[in-house]
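My questions all concern the structure below.
With one protein chain removed, the remaining protein chains of the complex are shown where they sit.
Here is subunit A:
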Amino acid sequence: MHSVLQRGNAILAYALSVLACLTFACFISTVFLDYRTNAGMNTVKVVVKNVPDYSAAREKNDLGFLTFDLQTNLTGLFNWNVKQLFLYLTAEYETANNKLNQIVLWDKIILRGETAVLDFKNMNTKYYFWDDGDGLRGNKNITLTLSWNIIPNAGLLPNVFAHGQHSFKFPDEYTTSRM
């Protein structure tokens, strides 16, 4: 501590240690919070086609199309350790090929400060609903769930499932007309 540089170094090191402690306190203050909340969703229009997937092989696979409604209020999820939420809508179903299929159909980033009250009507999906075979036509039980990934200042990156889900079925016939 006898020179200017030594004192500067000591103060900076101590301030950074304190910053680390504060960040840890911020993490501890939010790690036990329950980030689940209710979300309502519904499907409006559901059709299925059997078309070649040129992005993979050229075999014909089932391709589902759907539009959906989504209502939820995520305002309560934001606190001083949540920078943004990454929402994603997952379709989950069982086919003869696979016991469990999970497809992300839509996602959205909500930054803190943006409006977090969502009320979407008749939304299109962002991503294709490809099955890896013909498991969609006549499938009786497709479950939509909403989840979010919390991006914090410090700490864990939990994936949280919303309360509430919606099950629907695909029609028994392929749609051949253009949409």
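Here is the rule we use: contacts are C-beta pairs under 8 Å (C-beta built on N, C-alpha and C of every residue); 3 or more make two chains touch, one makes a residue touch a chain; residues count from 1.
Operating definition for what follows: contacts and distances are computed from a predicted model.
Engineer: The complex lacks one chain in this depiction; which UniProt name from "Bardet-biedl syndrome 8", "Origin recognition complex subunit 4", "ATP citrate synthase" or "Signal peptidase complex subunit 1" does that chain carry?
Structural biologist: "Signal peptidase complex subunit 1"
Engineer: Looking at A:Asn61, A:Asn81, A:Thr125 or A:Asn139, which makes contact with the chain not pictured?
Structural biologist: Result: among the candidates, A:Asn81 touches the missing chain.
Engineer: Just name the one of A:Cys21, A:Val51, A:Leu111 or A:Leu156 that touches the chain not displayed here.
Structural biologist: A:Cys21
Engineer: To test your reading of the contact rule: which positions on subunit A touch the chain that is missing from view?
Structural biologist: 1-2, 4, 7-8, 10-12, 14-15, 18-19, 21-23, 25-26, 29, 79-81, 153
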